[in-house]
Structures are given as structure tokens and as C-alpha cells.
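One structure, pasted below without further comment.
Only a single protein chain was left out; the remaining protein chains are all shown in position.
First chain written, first letter: the chains are A, B and C, and each begins at residue 1.
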Amino acid sequence: MDIKWNEILITGDPLILGSQIAIVLTVIAIVGGLTYFKKWGWLWREWLTTVDHKKIGIMYILSGVLMFFRGGIDGLLMKAQTARPEMNFLDAQHYNEIFTTHGVIMILFMAMPFLIGLMNVVVPLQIGARDVAFPQLNALSFWLFFSGAMLFNISFVVGGSPDAGWTSYFPLAGKEFSPGVGNNYYAIALQIAGLGTLMTGINFIVTILKMRTKGMTLIKMPMFTWTTLITSIIIVAAFPIFTVALALMTFDRLYGTHFFTLSSGGSDMLWANLFWLWGHPEVYIVILPAFGIFSEVIATFSRKSLFGYKSMVVSIVGIALLSLLVWVHHFFTMDAGPAVNSVFSITTMLIAVPTGVKIFNWLFTMRKGRIKFTTAMLWALGFIPNFVIGGVTGVMLGMAAADYQYHNTLFLVAHFHYVLIPGVVFAVFAGLYYWWPKMFGFMLNEKLGKYHFWLFVIGFNITFMPMFFLGLQGAVRRAYTYSAESGFAPLFLVSAIGSIILALGFAVFCYNIYWSFRYAKRNVSSDPWDARTLEWATASPVQFYNFAVLPEVKEIDAFWHMKKRNSGLVLKEEEIQEIHMPSNSGLPFYMAVVFGITGFFLVFEWHMAAAVAAIGIVIGLIIRSFDYDDGYHVPVEEIKNIESKWRKVEGGVKHHVG
Amino acid sequence: MEYKTNSKYPISHIIGFFLSLLLTFAAVFVALEAQLSFTIVMWIIGSLAVLQAGLQLFMFMHVTEGEDGKTNIINMAYSAFVAIVIVAGSVWVLTSGHAAH
Amino acid sequence: MSANVNTSLPLEYQTEQSRLNILGFWIFLGAEIVLFATLFAVYGVLGERYANGPTPNDIFKLKDVMIETLLLLTSSFTCGLAVFEMRRHRLKGLLTWLIVTLLLGIGFLFVEINEFIHYVHEGATMQTSAFLSSFFVLLGTHGAHVTFGIIWAVMIIIQLIQRGLTPVTARKTFIISLYWHFLDVVWIFIFTFVYLKGMVG
């Protein structure tokens, strides 16, 4: 093993040096703080070893916020560089690294954990379960995701960032044109995180199919649970493809095989094909849960049940099937012939049909309702018009012949930001404002929330609307600069200004979290929004066993009807029984550490070291195989204690008082 | 919900085993001995493989048993659908048009 | 959850957690189907790009392939017998057939590894051509699964000896039997679409 010590740390760039210093200081601050406040034990017991789906969800969301920050800074740097023609703020190499990490982080390490986090927090509560089907696996999923995310994020200070775009097209991403280890990070970090996601998918399918409370048939499930189920099914269908694609990439880069290389018969088109076979379903993996969140929020704040519930379900199933049949529209220009392009144009445009059904159903849910403009609802309302713009431009891009003129231009970039920001980011914000009291027992500030909303939405439109026109003028994506004669300058400047407003919006959000943690009123009701589904039938924050007695469901919007009929809300003491709960485990965290170390060695192609570290993985699996810990039982007295506390809280739903 | 627990001899296993041997040798014969065109051979041995996979699923793995029998069937059918999309789709997309030159 | 034991069912299905695990494993097998389908798609696209290297006709040997196929087929059968014995609550029969399965699996691996060594000696390595890259990775992934299955089965045999037949050990045995049968299913397709296809005259 020939280690080039002088190449490991990236040096010479002031931006990177600054980040390195910041990272070191942050680590010192965290370690120092934990030691000073004697919080190491607390961290280990309450968080690192937890198998509680709510805590895992919160850790996912926290990672999402962090990664949003990182990805957002990447975005701002890009906007700064292109604000004026022929700027020299970033050089080409640096810009390439930044748009690559921006894409990867925003999709895989921001959108995914935010949504999976909300799924974790909410879904078991919505179906009236005590936890997910495999709590320890759930923890492993999170820690593998986190391990992959951290491995990916250190790339820019250690070893070099990936720089071939988030799509990492071959042959550019191969050793022939990218001899540095940057793209090894892409292959290996995403692999580790992807394994975690795959397990999440399996976990949630089983949870939703098998652990619904009494009476909750499939067609009585809340819409967010439905979308989670379908999303999980897409995850299980799509992520193995990515696993293979990344593994083949790893083989090409580390062991000199010829899957995607120019040499010896490799096919660069095959990479694009495999990448989008996963990549397009991935878009729906992030968009479907978002649709679920909007469905919950719109129904709650219109005080009506969801319009066309069944057609909503049919739509998401339809979207899920179509999601696997459209991947070629990402490379119409690869010239697979008019027959292929025609077929994939049609399947692509067909996606507009179920999506349109959903939009109209949402509109008609609000019709005859009483629309309350909470922050969560504002996000849902902002979503509809903005997403429609993303949708119609999507249809335009789906027409293969027209795509020859849009492909790889900023028109495309504008389109997918109009889909992903309203579709995912707005949904995440809606979900956070909506479920925050359920997670933490206090609300986010509504007034700050509205500033957050308006700054973000206006900033978003100013940033991305000009890009449609830039694209039609011939401006291409991923170009680090453009000439003064091109005439692109004014719109790029507008776009850059918009991104500052967008960032301000996000800053208000961060401040809102800080402010609310310190000053928001505690003791809020367990049902502050007068909501409709079961997660609101229990305490806020939710006690670790979720429900003292599992609720029984008779119809859709079960909790709403329980409140209407004033039944099923009171806890009878004699009904309380011992509750079986899973024990904490340090194994998932351990596995993430060994996976991370193995991955790191592989990135640097230190194969012997990686092989030794991989033994740690095998040991972990063997330990797991011999683990017969069957959890523990919560005694009735403890349950009574906990229940009597929250059921008497002032401001709590009156019906709840036993 | 049916579980195969009562029979004294593993009849379905034995039948399954012999059938799979039969199918294997039939495939070898068709591929190497019968003088057929490549396309026909591939269709025949492909069908034999699918048959044999079905045999394993039903005779050995009891895919339909238990309270989730239906779920399992849907799961396997869906996976097969995805598999066909991936294999047939990739081959079709990457071998048609000018790009295939 | 553990209180919820239904003794009218076979051992492996008796607890709620076992039923969850078994369904979860079936869904995992769905993911595995997609994984292998992707590898087959890769082989389908690259399988004829020999890049001046050897072609299937140059290297494949019917004898080795048939031995591997028969070993794995038989091991799938004996694995089925093991579960059959388990359902009749016969630990001894279960262990015997499980060990036979393992030995057949090891035999398969032995022949396969020899086959690969032979190829490498003939200059057909993973780096030679796209055809061989996709061949070795498809076969290697399957072989790695078999290896993993063998290690896993050894763990379960140890647990069966330690703890006897309980709902938990029965469930674990049942799950590995599903895994083992699945590997045989994959092999059928490898046998057909890699070996036989390569040897069609």
C-alpha cells in the first residue's frame, strides 16, 4: 500500500481552508461541550443507541437541516460565480465540484432524510403502531445513511470532491478522465447511504402492511401513510439498480473493469441507462411522500376530508408504475431512435394525468372548506401554482423532439427546481410546521414562519423563473461562466439576487427553530390544529410507547370522527396492559462506524486496510445473528403515570382528560 | 392459509426436484443438440428457465402459504415486472437507433 | 408482541415478529430479484463485446457448468427437505439435511472457483473485456451470495444446536431456506442466459 500522505488533505484554496478550520472548530466545540456538560452518556443512551422511530426520525430531520445548509451554500456559491459574466470567484474545477455536491446532497442527503425522517416520526403513529416492524434495522438504516452522508461530505477537504455532476456520467466519471479519488467518494458514500435507504423501504412496507391498528384497512389509511407505502415499494424496486450501478462504477474505478469505460468494449450509455433507471423513480421517491404531506395539511386546514380519496390512491399507484417506465427521457438526445423516443415521450407525458388528478382533488378538497392560513397551509397553497409551472414545463420537456432544444439547458434546470423545490422542500417545511408540536411539544413561531414562507417563495421564483428564459436563449447548465456578449448577464444577475432572498428565507427558518426552542410556549395541546388522523390522538411530544392502548379505527380520518362522536378518546384504566418494547442497541452505530471506515479506505484504494476493516462488518453481522434480546415490558404503573401527566395538561384536548 | 405440515413424505419436494432435473436436461438438449435457430433456442430455454423458477417458488418456497400469501404473490409478480422492464428495456434502448452502430 | 404466540401455526410462523421477519425477507428477495435483473441487463448489453478477448465458446466448459448446476439443484432440494423435517419437529433430520445442503453448496463453490481460476489462466480476467467484466461480476455476485449463505447457515446450525427448535430458530432456518432456494432460482437464469446462450452452436 503506497500512501501519498501529502495528497490526502486538500490545500491551497482559501474557501476550503476556511471550511477545514470551521470543521475542526465545530468538532472541538461539540466534543468540549459534551464533556463539559457531561452529556456523553445521555448522547449514547438517548440518541446513538435508540431504536425509537420518533428519535430516529428527528435525527434524520436534523441531518436534513444540516445538509440543506451545506447544499444551500454550494448553491449560493454557484449563483455568486455566475452573477456576472466572466467572473473569477470560482475556477472551473471548483465550480464543477460544487454543482456536483450540490446535486447529490440536495437530492440524497437533504430531501431523502427530511422525508424519511417525517415518515419515521409520523407513519407508525398514523397507523396506530408502537414502532416500525424492525426497530433495530431502522436504526441501522439511519446510521448507514448518516455514515454515507458524512463520508461524502468530508470529500472536499480530504482527498478531493467528486466533480462529474450528480449524474456522474461516464466516461467522464471514469478513471480515464477523472483519475483523482473524488469520484470514488461518489461511488462508495452513496452505496453506503443507499443500503440504508433500501432497508428503510423494506421496513416501511412491512410496517404498513402488517402493523396497522385494529380496523384500519388499506383504504382507511391516511394519505401520507399511503404515499409512504408506495414510496417504499418504489425504493425496493429502484435502489437495487443503483446499488449495482455504483458497484460497477466502483469496479471500473478501483479494479480496472470495463463496464462503462471507453476501452475494451465498455458502454458509457449503459451508465446513463442504469443511473436513470434508478434516478427517475428516485424523483418519485422524494415527490410522493411530499404529496402525502400536502394531502394531510390541506385536509386539516380546510376542515374537510380529502376529496377523491380513492382516485388519489389510484393516482399514486399509477405514478409509481409509470415512474419505472420513463427513464429514457433523460437522454432522448442519445439517439436511441425515433421509436424509443416516441414510446418514452408518451409514458412521460402520461405522468401528467395522475398528477393532474391529484391537483384537482386538492383544489376540490379546499372548495366548500374553511381555509385557515397557518404556515403549514401556506406552504401547501404555495406549492400548487409553483408546482403546476414545474409540471407543465415537464410535459414540454417530455416531448422528445422539443427536448432536443431544451436538453441540458437552464430551461431544464429551472424545470426540475420548479418540481423539486415546491414539490419537496415546500412539503418538508409544511410537514415540519405541521408536525413540529407532535415531535417536540411546542410549536414553531407562526409569525416567523410566515416571513420564512414569503421570503422563500418570492426568492425561489426570482431565482428560477429567469432560468427558463436563459435556457431558451441558449444558456447551458453546469457552465461555470459565460461571455459578456452572450446577453445572459441581466437574467443571471436577477437569479443571483433571488438566491439571496431564498437564503434569507432559510435563515429565518433556522432562527425560528432557535427562537421556538428557547421561547415558544410549552404545554400546547396534543391536538393544536384540530387535526384528523391518529398521530394527534396521543401526547405531544409522543411518549416512547406511542399509545397506551392501541386505538380502534372505523373510518378514514379516524381521530376527527372520534372527536365528532366523542368516543374512543378516554383511556379506561382497566384497559391498560403491559407494553412490550424493543431494547436499545449500539450495534447499528457500530456498523455505521465500520462501514464508514471501510468506505474511507476503499475511497483511497487502500485495499488491504479496507479488507481488514470489512472484517468488522462481518463481526457485526455475526453478533446480530446471535442476539436474542427480546426487548422489555413497560409495567402498567409506569404507563398510568405517564398517561395521567399529559392527559391533564392545560390546553390539552378536553376530551382527553380521563 | 395452508401450511404443508401434515404429509408424511416430502412428495412435493421430490416431484419438484425431478421436474427441475428434467427441465435442466431439456434445456441442455435444446441448446446443444437440437438444430434450431438461435432465436428459437433462446425462447425455448428461456421459457424452461421461467418454468423452473416457478417450480422452485411454488414447490420449494411455498410462496402462497401463510397470511401473506397474496402479498408474496403480488410482490413476486411486481418484481418480475420490474426485472423484465430493466432487462428488456435496457437491451432495447441501448441497441436501437443510430447510437447502436 | 412475544406474548402473541399462535401455536396452531408452524413453529416459524408462531410469533408476530416471525411473521414480520418472513414477510420482510420476501420483500428483500424482491429487491434481490431487481438486483440480479440489473446484472443480467448489464450482461445482456455487454455480453457480446469481446474486445479481442476470448468469447464464451472459447472458455465455457459444459462439464463444469453441469456439475455446478446439479450440485446447486440438489442442494436446493435437500434444503427443502430440511424445512420439511423442521415442520415435523425433527431437529436431527433438520440438521442432517442442512449440513448436506451446506456440503453441496461448498462443492458448488469449489467447482466455480476452480472454473474461474481456469479462466484467469487462459487470460480471461475481469479486466480483459466488457463481456468478461459483466460475466465475472454477475457470477461473482451470485457466488458471493452463496458464500454468505454458507456462513449464515453455519451460524444458524450453531444456534439450532445451542437452543434446539424454538419459534426463533425455526424462523431463522426458514428464512435461510428461502434465501437458498432463491440462489438456485438465480442460478437457473445464469445457467440459461449466460452458459447455454454462450454455448448454443
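Rule of thumb we're sticking to: a contact is a pair of C-beta atoms (placed from the backbone, for glycine too) under 8 Å apart; a residue touches a chain by one contact, two chains touch by 3 or more.
FYI, contacts and distances are computed from a predicted model.
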Next on the checklist: I want to check something: the complex is missing a chain, and I'd like its UniProt protein name from "Amino acid permease", "Na+/H+ antiporter subunit C", "Acyl-CoA dehydrogenase family protein" or "Quinol oxidase subunit 2".
Outcome noted: "Quinol oxidase subunit 2"
Item to check | Hidden partner chain, touching residue among A:I61, A:L125, A:A247 or A:V395 | outcome: A:V395
Checklist entry - Just one of A:F242, A:F275 or A:Y309 touches the chain that is missing; which is it? => result A:Y309
Checklist entry - Looking at A:F204, A:Y480, A:F509 or A:F559, which residue reaches the missing chain? => result A:Y480
Checklist entry - Of A:R130, A:R212, A:R253 or A:H280, which sits in contact with the chain we cannot see? => result A:R253
Checklist entry - Of the residues listed, A:P179, A:G215 or A:G586, which one is in contact with the missing chain? => result A:P179
Checklist entry - For the chain left off this view, which of A:T231, A:N341 or A:T375 is in contact with it? => result A:N341
Checklist entry - What residues on chain A make contact with the chain left out of this view? => result 4, 7-8, 10, 12-13, 92-93, 96, 159-161, 163-165, 169-172, 175-182, 184, 253-254, 256, 261-264, 268-269, 302-305, 307-311, 331, 333-335, 337-338, 341-342, 345-346, 349-350, 352-353, 356-357, 359-361, 363-364, 366-373, 381, 384-385, 388-389, 392-393, 395-396, 399-409, 461, 465, 468-469, 472-474, 476-482, 487, 604-605
Item to check | Touch list for chain C against the chain that is not drawn | outcome: 51-52, 127
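Heads up, the rule we're going with is that only the chains that are shown with their structure count from here on.
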Checklist entry - Taking contacts as defined above, which has more of them, A-B or B-C? => result B-C
Item to check | Between chain B and chain C, centroid-to-centroid distance (C-alpha), Å | outcome: 15
Checklist entry - Residues of chain A that touch two or more other chains: which are they? => result 209-210, 237, 241, 267, 270, 273-274, 277
Checklist outcome for this item: Listed in rising order, chain C residues that touch 2 or more other chains are 19, 23, 27, 30-31, 34, 38, 41-42, 45
Checklist entry - In their complex, what parts of chain A are in touch with chain B? => result 209-210, 233, 237, 241, 267, 269-270, 273-274, 277, 324-325, 327-328, 334-340
Checklist entry - Residues of chain B touching chain C in their complex? => result 3-5, 10, 13, 16-17, 20-21, 24, 27-28, 31-32, 38, 41-42, 45-46, 48-49, 52-53, 56-57, 59-61, 63, 66-68, 71-72, 75-76, 78-80, 82-84, 86-87, 89-91, 94-95
Checklist entry - Within the complex, which stretch of chain C touches chain B? => result 9-10, 13, 19, 22-23, 26-27, 29-31, 33-34, 36-38, 40-42, 44-45, 62, 66, 69-70, 73-74, 76-77, 79-81, 84, 87-88, 177-178, 181-182, 184-185, 188-189, 191-193, 196-197, 199-201
